[in-house]
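The other protein chains are all here in position, but one chain of the complex has been omitted.
For subunit A:
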Amino acid sequence: MAARSSRTRRPVNYWYHALGVASVIGGLGLWWLASVLNPTTLPGPVDVAARAGELFLDGTLQEHLLASLQRVLLGFVIGSGLAIPLGFLMGWYKPFRAILEPWTQFFRTIPPLALIPLMIVLLGIGEVPKVAVISLAAFLVSIVATFQGVLNVDKTLINAGRVLGASDLVIFRSIVIPASTPFIMVGLRQGLGSAWATVVAAELIAAQLGLGFMMQRAQIYYDLPTIFVGVVIIGLLGLVMDRVLLWADSVLTSWQERR
């Protein structure tokens, strides 16, 4: 990213920034206009901001947000924490690939949310089934990305290591791991996105706390502003988390030649 940020400082890119800001303001304006035209059904940006303020002041917003964040982070850490080593094994050792591939391929075709009813029956309605489903969502994305990353390591780099006298272990540690990092980072970003999508849905189905639950309850009371607060917060948090990973990626893989 070092190379790219020097480019963003060029004046021509300010123009794109301005265009982005204008787009956001324009969108908010359209929303406001729509709410003015439908005053009974659609809350406007101001109403939503006011409700967000209320929820924040009485502490409920933080409570729900923290509950959701905890689940996402826990599920994401468990899921990708298992996926990365297993993905490496799958990419590096053919027997592992043969054993794991049918399972990853099978579970990849099932949306993790479809497993929620099963999880509730098997694991109850506590934190465990939700974290399990989120872990699975993050796991499936990350394992495939890691596995692909290992397969994509340039054979010439491995040969270059071998002719310099590197053992298999050294090649794995010093070549395969760094060379597949860009792929893994893409997997982590997608995994986090998928974990975040899953948490909200899981909370919609069964929870006593969390942003999904907050929206679900608001739906019963026809409390549209609170639902909107939920939507905006989920979007913003997802964006922030993605930015954090993007930053981590730019630090870890700054050696890459980027366009």
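Things to note:
The criterion applied here is as follows: a residue touches a chain if its C-beta (ideal position, glycine included) is under 8 Å from a C-beta of that chain, and two chains touch if they have at least 3 such contacts; residues count from 1.
Basically, contacts and distances are computed from a predicted model.
You can't see one chain of this complex, but its UniProt record names it "ABC transporter ATP-binding protein", from the set "Crp/Fnr family transcriptional regulator", "Multisubunit sodium/proton antiporter, MrpC subunit", "M1 family aminopeptidase" or "ABC transporter ATP-binding protein". Check A:A18, A:V77, A:V170 or A:L246 against the missing chain and you find that the one touching it is A:V170.
Considering the whole complex, the residue from A:N38, A:Q105 or A:Q256 that touches the absent chain is A:Q256. Contact between subunit A and the absent chain runs through residues 3, 154, 156-157, 159-166, 170, 174-175, 178-179, 181, 253-257.
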